[in-house]
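Partial complex: the chains shown occupy the same locations as in the complete assembly.
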Amino acid sequence: MAKKPLNVGMVGYGFMGRTHSNAFSQVNHFFDVPFRPVLKATCARDAAKAKAFAEQWGYESIETDWRKLVERKDIDVIDIASPNDTHHEIAIAAAKAGKMVMCEKPLGRSAKESRQMVDAVEKAKVPNMVWYNYRRVPSVTLAKQLIDEGKLGRIFHYRAKFLQDWTISKDLPQGGQGLWRLDVDVAGSGVTGDLLAHCIDTALWLNGGITKVSGMTETFIKERHHNITGKTETVGIDDASLFLARFANGSLASFEATRYARGHKALYTFEINGENASIFWDLHDLHRLQYFDHRDEGRTRGWRSLHITDGDHPYMDKWWVPGLQIGYEHTFIHQVADFLGAVGGGKAAAPTFRDALATDLVTDAVLRSAKTGLWESANG
Amino acid sequence: MAKKPLNVGMVGYGFMGRTHSNAFSQVNHFFDVPFRPVLKATCARDAAKAKAFAEQWGYESIETDWRKLVERKDIDVIDIASPNDTHHEIAIAAAKAGKMVMCEKPLGRSAKESRQMVDAVEKAKVPNMVWYNYRRVPSVTLAKQLIDEGKLGRIFHYRAKFLQDWTISKDLPQGGQGLWRLDVDVAGSGVTGDLLAHCIDTALWLNGGITKVSGMTETFIKERHHNITGKTETVGIDDASLFLARFANGSLASFEATRYARGHKALYTFEINGENASIFWDLHDLHRLQYFDHRDEGRTRGWRSLHITDGDHPYMDKWWVPGLQIGYEHTFIHQVADFLGAVGGGKAAAPTFRDALATDLVTDAVLRSAKTGLWESANG
């Protein structure tokens, strides 16, 4: 059947610009969805970079001002893959222009920004989604299925962490391309918005709402050379962020994110302990899920290492054959597939802007608690 | 810089047709190579299937007779992704037509077929390559680098196995689409050509030539329904194939392949033990390499689990960021990238047809030894 074209206007050409472009390019090779994304235009302030990116990925045209992109009649969806400080303005403008809006996470630099973005897309009634891609790792999606089916029973514990080690060197500067995540004005926060936000999004999805948190943050390296000002400046981001939490369902949780955990590149892990079963997942082996079921016969009861490559695992019937794993970028392809399916069916594609706001309310509470030393409500 | 187009004519639309098409589609998104593959035509006997495949992957045209494809002037490279019994005829015709030839493994159904194919491409002086894709898993390529740098020292042992479990059921038929691997006339052999061939290709690449083998094969299920004849027929393939071997460098080896190892989907593993260091790899976690170096200080000496996602790992500077793994299909993208680079530079791209013939000489010797009960030479 002929698929309806969906014209994409992309803002950003960095790491996330690549993952999103790849997702739009690949989705029709593997998924049967009602739309065929067309890479209509990409936008970057630097025309040479925009051109190079367009050539590499097959974008038909370029823009150097996102406002022009938003105004173009031939664009159906604006995809925001630029740094955090641009999300708020672009998303609101795109919504006002009646475009569908896809936005890289975190939604805003604060819950305040995010709330305005939610208001904009809801008022404009445009399809919207935030790229919390880890929901679409097949093993994570399977975890969601198992939990929703009640396999775990009453939940007692949730624990998640996201460990990296790439900013340990004192010689690493802050700011500018590739390093804007260390510049608090651009990023909004450090690991709290960059890494903890992923952990929280998954947690809210799998285990429901968080009621209160007690947080602790640290900036280990206090000053760094700033690439844009050219001076040594105080580092405003948090290098590490930990918190304890209570979920509405009564379970207890601990969360941690850091860029100072030597030996870990992108070790996002979560574990959830229920009355009858437990689940553990780890981004460094994202194609596996660890599952323990207490109902197994006693002598042969143990943690099962599930190799999530079978046809009955989420999304995997679309890929290769059992035993052959997929990787990181596939999560974005799945997200586009689900978005296109949802739009085609007139449904919302989670996580919506509103879903992502819930995460920002928690990160805001964590940062607030780290300052006050008190337990803070995560309900905004 | 503008890239030269390279027109691809694809034969086959199954599992391998998909991995190859994906590789051609993706290579320019990630690799800086001198050619831009153009999906010019795909070929299948069934026009409807050819059309559907062309639409899914963006092939510009279809053919239903591979002979016509081979004769087309607008085709630069013939890629053979159809069942084993077609490799010989198509490859030789393509070579005669002056096309570059890429052929799915194993090269022929026997060393005899393969030798004729080698003669054809060498006589025609056309670039040629066989899709032994596992050489291009970044962790396997790293193994090759470490061995070539002499990190392991004198080699004592090599052991490899490829374990699957998908044919255990007696109710599984043989023959026809998706099941031609169980039909000896089409496949040439069972796991020996399908799985052991992968193990042997890697072994010859990493550890040099094999001199002699002692083999053992078994067909556990003796009769199966045949999808094409409609009758219950004797199964001609080997379900399991094991052999002991001597390498020219004096090392001892054991190899095994089976489709009757319950619990394993595609567990290709190899280990190589040298005087100073050892390496272990496993397809189920293909993004890792296990490495032991005896030169480490005694108390902290142990097997290192290398997460092959860093920029200084082979191919990985082209993908994402440290910690984020790639998957199975990327090996084919790497192979296309290397092929295009080699062709652009006027060099051969390994494994050539000649390289693949060496593997077939070993598989032939294994099957011969399994019949004679004697050690057989693997030198053809």
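Order of writing sets the chain letters: A and B. Residues in each chain are counted from 1.
Throughout what follows, a contact is a pair of C-beta atoms (placed from the backbone, for glycine too) under 8 Å apart; a residue touches a chain by one contact, two chains touch by 3 or more.
None of the values given here were measured: they were computed from a predicted structure.
A.B. asks: All chains share one sequence here; work out the copy total for the full complex from the 2 shown.
C.D. replies: 4
One rule holds in what follows: only the chains that are shown with their structure count from here on.
A.B. asks: Which rotation angle, from 0 to 180°, best lines up the CA atoms of chain A with chain B, given as a multiple of 5?
C.D. replies: Nearest-5 rotation angle for the superposition: 180 degrees.
A.B. asks: Distance from the CA centroid of chain A to that of chain B, rounded to the nearest Å?
C.D. replies: So the centroids are 36 Å from each other.
A.B. asks: Please output the residues of chain B touching chain A within their complex, sorted ascending.
C.D. replies: Touch list, chain B to chain A: 15, 19, 21-22, 25-26, 28-29, 56-57, 164, 166, 264-267, 283-287, 307, 309-310, 319-330.
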